[in-house]
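Of the protein chains in this complex, one is absent; all others appear in place.
Moving on to subunit A:
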Amino acid sequence: MHDSPMAPPRSFLWVRRVFLTLLTGFVLIPVYVMVSSSLKPLADVTGKFRWLPSGLTLRPYIDIWSTVPLARYFVNSLIVAGAATLCSVVVAVFAAYAVSRYDFRGKRVFTVTVLSTQMFPGILFLLPLFLLYVNIGNATGIALFGSRGGLILTYLTFSLPFSIWMLIGYLDSVPRDLDEAALVDGCGPLGALFRIVVPAAVPGIVAVAVYAFMTAWGEVLFASVMTDDTTRTLAVGLQGYSTLNNVYWNQIMAASLVVSVPVVAGFLLLQRYLVAGLTAGAVK
């Protein structure tokens, strides 16, 4: 057994087996509940919990679209999260490029300020931002409060600090010789950024985009205050199933699964970029 000194001893293998089995159970049980309950008839989820459904039905997946306007919430979430992600990535790339490649006054102040906003409780911004958007709306007629635009603006700023921070680290790991060569060849700084640095930093950029999208897709606090009936996102809309007199748990689980699939699938497909991005960027 112990042919090499690097081979793990038996005790290690046993601890590993037990630990990983327990952990897999802990992780998977809610996922199992979500999937199995979404396929159960209503009687199965209103009575005592059962591990195995008495019968399988796809009915909940049809009903979720009519019980609450789920399609509208879905479109709203898609627009808000998509736009916030796109803007956030572009803004973060510019800012990270400036910090990574140039020396300028106020650089340290900028990075420290941006990073320290990470520690502020969201509730601290909620009230003033609420007032600010309402007052901007009154003064200029630009409806930020209750509109998708206001939510996009808010979410893109939420993911900015972490995105900039991670990208600075990532851009630092892209050799400077590459873009300096491009500058010498007559590319402008922006040309060097888009032709050389951005393509070399794709893993970092993908990681940041995944993070920004997940932040916007899952946010509850600001969505619950800053949206109205027409702009409501999934985060708030999903609660519509449980405020009814009958709690349709099978539909709630079906809807939760439907809104989770796009992000979980995207996340798992892109997770190696995330690890690569973290390795090069944040964790140095």
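Rule of thumb we're sticking to: a contact is a pair of C-beta atoms (placed from the backbone, for glycine too) under 8 Å apart; a residue touches a chain by one contact, two chains touch by 3 or more; residues count from 1.
Keep this in mind: contacts and distances are computed from a predicted model.
The chain that is not shown carries the UniProt protein name "Sugar ABC transporter permease", picked from "Integral membrane protein", "(2Fe-2S)-binding protein", "Sugar ABC transporter permease" or "Heme exporter protein B". In the complete complex, the residue from A:65, A:194 or A:267 that touches the missing chain is A:267. Although one chain is not displayed, subunit A still touches it through residues 4-6, 8-9, 11-12, 16, 19-20, 23-24, 26-31, 33-34, 37, 45-49, 90-92, 94-95, 97-104, 107-108, 110-115, 117-129, 131-132, 134-135, 138, 153-154, 156-158, 160, 164-165, 168-169, 172, 176, 179-180, 184, 189, 214, 217-221, 224-225, 234-235, 238-239, 242, 249, 252-253, 256-257, 259-260, 263-264, 267-268, 271, 274-275, 278-279, 282-284.
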